[in-house]
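For this depiction, one protein chain was excluded, whereas all remaining protein chains were kept in their positions.
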Amino acid sequence: MIEYGDNVLILLEDEETKYFSEVKKGGILKTHFGNLIMDSLVGKEFGERINLGLRDAYLIKPSMIDGVFSLKRSTQIVYPKDMAFILLTLDIKPGDVVYEAGTGTGVMTSVFSRQVGESGKVISYEKRSDFLEKAKKNVRRLGFIERVTFVAGEIAECEIRESADAFFLDVPEPSASLETSITILKGSGRICVICPTVNQVQETIGILRSLGIIDIQVWEIMARNYKTNPERFRPEDRMVGHTTYLVFGIKAEGRKFNVKRESP
Amino acid sequence: MIEYGDNVLILLEDEETKYFSEVKKGGILKTHFGNLIMDSLVGKEFGERINLGLRDAYLIKPSMIDGVFSLKRSTQIVYPKDMAFILLTLDIKPGDVVYEAGTGTGVMTSVFSRQVGESGKVISYEKRSDFLEKAKKNVRRLGFIERVTFVAGEIAECEIRESADAFFLDVPEPSASLETSITILKGSGRICVICPTVNQVQETIGILRSLGIIDIQVWEIMARNYKTNPERFRPEDRMVGHTTYLVFGIKAEGRKFNVKRESP
Amino acid sequence: MIEYGDNVLILLEDEETKYFSEVKKGGILKTHFGNLIMDSLVGKEFGERINLGLRDAYLIKPSMIDGVFSLKRSTQIVYPKDMAFILLTLDIKPGDVVYEAGTGTGVMTSVFSRQVGESGKVISYEKRSDFLEKAKKNVRRLGFIERVTFVAGEIAECEIRESADAFFLDVPEPSASLETSITILKGSGRICVICPTVNQVQETIGILRSLGIIDIQVWEIMARNYKTNPERFRPEDRMVGHTTYLVFGIKAEGRKFNVKRESP
Partner (left out) sequence: MIEYGDNVLILLEDEETKYFSEVKKGGILKTHFGNLIMDSLVGKEFGERINLGLRDAYLIKPSMIDGVFSLKRSTQIVYPKDMAFILLTLDIKPGDVVYEAGTGTGVMTSVFSRQVGESGKVISYEKRSDFLEKAKKNVRRLGFIERVTFVAGEIAECEIRESADAFFLDVPEPSASLETSITILKGSGRICVICPTVNQVQETIGILRSLGIIDIQVWEIMARNYKTNPERFRPEDRMVGHTTYLVFGIKAEGRKFNVKRESP
């Protein structure tokens, strides 16, 4: 049952137009299809169909994805296809300590925060104070502000040591921050580096290997969406061709051999 | 620090060969490269390099993926690329009640169990009792047995109503189980149907739509893995071409229009 | 050396804007960047750089692709990625007799015409007379009109028998035309059916198999284009997600077994 304080996704019957809103006392959601008195939602069930005036709509319990897509963005955000793969491959779980640089819009900050649960912690570095302020608002809006420590500055100046279960590096020039990032990782901790260009991947692999990182993997995730008419089933005409390469690795000690042998 | 009862992934220095093992008192891990006295690992740190006799190896804290890949399989298992996208799109979170049919090897059972946390619950249906027994062992081994209720039988005979935040349907003939699956979902609950063939997708879309499911989406996830030599950077020569289509939807009430309009 | 009657592609120095034009006596090409007196091109070499007034441009000898993309379209045209694969898989070569239905814009008509050479022949069916008239102009413009026989009407009413080395079927409802298409093929002749939807593929496979067609293959061609900055190398952000499935087969006699065995 919907209560004050809940977030609700209002999905129009066309299944395209969406509004993300908190159910606040006296709140009004203005849409092209009529105004919605938010108080009227209290007591209704998620899944119900309501009328906005000119159109019907569904009351949907917003997912994490719905939440982050409702945020005001200051930067390019990580796509769901990549977000999902990062969460699983970094193996983020309740109780984990996750470091992140940079905070950007606060999307991954929020996603990690939910994943680490109440017993976990996210420490997020961002050198641009304007981004940081907006990100704090975003994370607060999604309800995870108490799990996050925001730090204004470069990760490279961070002094904490060996405390991260996972490190997520998403900055314009990852190579400069790799050494500090690795230092912060616990033994066997996992890193993910966002590399939009191949050149960044090549440089990142080289540095990670020189730092003793093992099990280096580079992935590219492609998600194809299909039209849902079962009589004329086929993929969408256009798709996302590229977002980023994902570079992963695990911190280990005493690595002897730095290059994988490969037949010429 | 590694303790008795921990699971450890022993990753050889070739970064290919892996052994997944529990640190048991008096345990011995037999490998082609020497026997490992498991007691000797107690007190070591994850990330350390050890010697197996003929080869060095790393002590890695196993991820969920490492865990499920170490299980004895009775069925085809969901690939990580799909697993990640399912978890995020179904929006599984701490406290959720997740239904699943069928249990199969218990891989997704385990993955969901970790994700719902201690306050959540997974109810898993499997009609083949031999699969169910093996799956129970697998889920126990990964430490999540207390969060799971196993049910021997068809989901279609299930009598519980409106209690699932999410439903994961992975059975040979999904169409026969869709109506019950939807009934079990709470309003605004999310379903994912595994459909290896297009024919199953077409049938599933039709049934979901007739049952009033909204926001139906069909996705295909492709993951490309790259060779990690930065001097000769390129994708692997072979890749997985197909695992399954993923069909998602949200339960809602009172849907009026059953077919999305599409230009001819 | 450029002569009267040649086609020229004028490619602006931005390498994006293109003009396709015939070098006609007294002709003028009007562009946003100045007017080009076509006579002034006579005697110049392909590859030369000229000035249009406000911008420089290159004189390029147009490729087949440049030619067909310069045509006025009455229908969706086949993409180069698919066109190339069709030409090779149908094994079109000098001297071949190629049947086609429908003509559409005349793009594949032109492509096949060039490929069969002076000793070959293309017979193209189109039931819409408005399409046919425009297609004739297009094929004439590209210089292949003498190799093509245009037929106004449905391929299903065609009376010629066993004369095609290859058949290219690109009509809205291919299933109705498959039997005639196969009849027209010589023994060992090859067919390609354009099927934008999976449903058409499924139906087409069934009919082809019942008609004794062997070596049935279904392909989907994906072409990824990369940004060409070597310092920031990466794929384009957006790509074509789907054009069509391509179904191929070979005509043979006396087929006994109609369905490939497949493990369940």
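First chain written, first letter: the chains are A, B and C, and each begins at residue 1.
We take it that a residue touches a chain if its C-beta (ideal position, glycine included) is under 8 Å from a C-beta of that chain, and two chains touch if they have at least 3 such contacts.
Everything quoted here is computed from the prediction, not taken from an experiment.
Asks: Out of C:23, C:83 or C:139, which is the one that touches the chain we can't see?
Replies: Of all options in C:23, C:83 or C:139, contact with the hidden chain holds for C:83.
Asks: With the missing chain put back, one of C:73, C:127 or C:186 would touch it. Which one?
Replies: C:186
Asks: Against the chain that's been left off, what residues of chain B make contact? List them.
Replies: For chain B, the residues touching the absent chain are 196-199, 224-225, 231-243, 245.
Asks: Would you write out the residues of chain C that touch the absent chain, in ascending order?
Replies: 11, 13, 15, 45-49, 56, 58-61, 63-65, 80-81, 83-85, 87-89, 91, 93-94, 114, 117, 186-190, 198, 201-203, 205-206, 214-230, 232-233, 235, 245, 250-257, 259-260, 262
Keep this in mind: only the chains that are shown with their structure count from here on.
Asks: Compare the CA centroid of chain B with every other chain's and tell me the farthest one.
Replies: The most distant chain relative to chain B turns out to be C.
Asks: At the place where copies chain A and chain C touch, is the share of residue numbers found on both sides over half (same) or under half (different)?
Replies: Chain A and chain C contact each other through largely matching residue numbers.
Asks: After a C-alpha superposition of chain A on chain B, what does the rotation angle come to, in degrees rounded to the nearest 5?
Replies: 180
Asks: When the C-alpha atoms of chain A and chain C are each averaged to a single point, how far apart are the two points in Å?
Replies: Averaging C-alpha atoms per chain gives centres 43 Å apart.
Asks: Can you pull out the residues of chain C that are in contact with at least two other chains?
Replies: Residue numbers touching two or more other chains: 198-199.
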